[in-house]
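The complex appears here without one of its protein chains, the remainder shown in place.
Letters are used for the chains, namely A and B, taken in the order the chains are written, and counting of residues starts over at 1 for each.
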Amino acid sequence: MDTKLNTPLLEVKELYKRFSISGDFLDQLKFESGKIRRKKEYVHAVNGLNLNVMQGESLCLVGESGCGKSTVARLVMGLEKPTQGSIHYKGDRIDTLFANKEIMPYRKKMQMIFQNPYASLNPRMTINATLMEPIKIHNPTWDNATVQDKVHEVMLSVGIDPTWGSRFPHEFSGGQRQRISIARALAVDPEFIVADEPISALDVSIQAQVLNLMMDAQQERGLTYLFITHDLAVVEHFGTRVAVMYLGTLCEVSTAERLFDRPRHPYTQALLSAIPRLNDNHSSYIKLQGEVPTPVNLPSGCVFHGRCPYANARCKAEIPILTEIEGTQVACHAIEEGRL
Amino acid sequence: MTQNSTLPVNNQAHTMSEKFFKSHFWHSFKIDIVAQLCFLVFIAYVFMALFAPAIAPFDPYDPASIDIMNSEIPPSWSEEGDESFWLGTDNQGRDLWSTILYGTRVSLLIGIGAVFLQAFLGICIGLVAGYIGGRLDSFLMRMADVQLSFSTLMVAIIFLAVFQASFGTELYQELAMFMLILVIGIAEWPQYARTVRASVLAEKEKEYVDAARVIGLSTPRIMFRHILPNTLSPILVISTVQVANAIIAEASLSFLGLGMPASEPSLGSLISSGFEYIFSGAWWITMIPGIVLVLLVLVMNLLGDWLRDVLNPKLYKG
Partner (left out) sequence: MALLQVNDLEVSFDMRSGSVKALQDINFSIERGDRVGIVGESGAGKSVLGFSILNLISRPGSITGGNVLFEDRDLANLSAKELRDIRGNRISMIFQDPMMTLNPVLTIGTQMIECLQAHRKINKNDAKKIAIQKLQQVYIPSPETRLDQYPHELSGGMRQRIVIAIGLLMDPEIIIADEPTTALDVTIQAEIMELILELCERNHVALIMITHDLGVISQVTNRLFVMYSGRIIEQGPTKEIINDAQHPYTQGLINALPQMTIRGERLQQIPGSMPSLNTRITGCVFHPRCEHAENTCTRTHPKYTTSGGCKVACHMVEKMKSQPLLSE
């Protein structure tokens, strides 16, 4: 049961990512109090994130829009370079790899499923061509028949009729496209899949189909998932462990059961109480004060202190560190001090 | 279990021709009379250009078939006309109809050749600038801005005049067509580069490009195999307009005496050669090739407009 006995498959250490939003050199020049100054502004998307993903689990990374969860996915997959910190896969550092040759073995092991099934397939390529591409590039010695067999196999495994291979993406519904997108990820037999909001663009009845498909694939192939979502209802069902993210930092990491039974961090509590549930009479949710601060000017101390009902002077000054309390990792001064 | 859970998509046509006839493209062509007319006229021009040697009653490039005594004969429908010269003759005694046929051929060849060169340069530069971005993008786009701040004609005039002065008129006349393609081609690449870059920037944000990167495809493969095919519609649209522009540019240069030599006239040089005689009553030498040129350019622009409307995804979906 306890996943801690395993070695971490993916380790993220002290990860930072900021994006410049000030544009060109000329745009950066600002006229202030009689002087021309160069002023650079950054969006701080990820701020000192530490995260381990264990072999065989589904780690759900949850947060509201703009909290940096998708940036984490892109950093892990090497689509962005981190500003600071490191990412390790089975102990090997992967964020510093540059040459295609060095990255290729990891591309085969780590794959990604995207949010928007309407944009994640190339509209000008047939399904066959889309699925053959990854297989060919990672198995250059295979002949055409073997590649075709593999395409056939992955299409069957995601429930798409292999005879439809000559069709183009626009001929499929959203759910079917997401299946094809999953097939593309599975085509190279990966160990680890990052799924960035894979079901949020789909209808309810289709969401269930895709989630089931992903769970089946996990059982059959022993996959590990990093599942990124804003939908807590899905997390409760799907996740082995859950990491709650707010403004680029983690506030709570715990097993899914424990998190839903007893959320510790005040933000997690507010988030859980806001899930609209059937039958449950409304207005029992915890109201947060104020607005989400922008990631351009991060608040000092705990990033949540402006909206937190339990914040005190220490929360405004000192950044809380993720520490283990009763089996849950929480970053909160109030809990640490026993105030909450 | 999951196999049963998929239903067949709509029964759609699957042969290429059936697909084409069901497409939005074919449908909008079918209901647009202007587009059909333009397309017909354009096809006629292409036909004329391709089969000029077969259609033309005389060979204007063959000095043996030209008699200076036949010069300035008006079109056959006027009083002094001659039955054997339908549209009359020019100042050198060449049959105007034959000369126009050959001239259209030259004009179209230069137009299309120049556009191919523009497209090749512009697409490569636009793709690289858009996809790789950063300083390279800034550098290439500033270069495009500089290039655009000179007018095409000015660049062409300077370049061609210098070439003519330094290598002599004879060599120039030999290489005229090649030089015109080169100059017009190089002068207008920024049009393509900008259009391609803009659509690359839009396409780059789409998830299928990320997916291709995650698969481990090389940068050139992503650029040419994944992004380029999705930027083809705007390229197609500007190509029609650019061919028209290149034909006009060539005509203007020829009119200024920097284009095709009188022995191998394009539409522009024909117009130019007749210009001196327009006040002596020989209006047809300038007017008829002029009408032919204007019609060609008009048709291409109308086709371009129509294509833009059809291929604009916003209009398409709304």
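Observations on the structure shown:
One rule holds for everything that comes next: contacts are C-beta pairs under 8 Å (C-beta built on N, C-alpha and C of every residue); 3 or more make two chains touch, one makes a residue touch a chain.
What you are looking at is a predicted structure, and each value in this text was computed from that prediction instead of being measured.
Screening A:129, A:156, A:288 or A:319 for touch with the missing chain picks out A:288.
From the options A:11, A:41, A:64 or A:80, the residue with contact to the chain not on display is A:64. Contact between chain A and the absent chain runs through residues 64-65, 173-176, 203-209, 211-212, 215-216, 230, 232-234, 236-238, 256-257, 270-271, 273-283, 285, 287-288, 291-292.
Keep in mind that, in the parts below, only the chains that are shown with their structure count from here on.
Those residues of chain A lying in contact with chain B across their complex are 24, 74, 77, 79, 100, 103-104, 107-108, 110-112, 114-116, 119-125, 133-134, 137-138, 156, 158-161, 164, 166-167, 171-173, 176, 179, 181, 184, 188, 209, 212-213, 216. Remark: chain B residues 2-3, 5-6, 8-10, 12, 14, 138, 206-208, 210-218, 226, 229-230 touch chain A in the complex.
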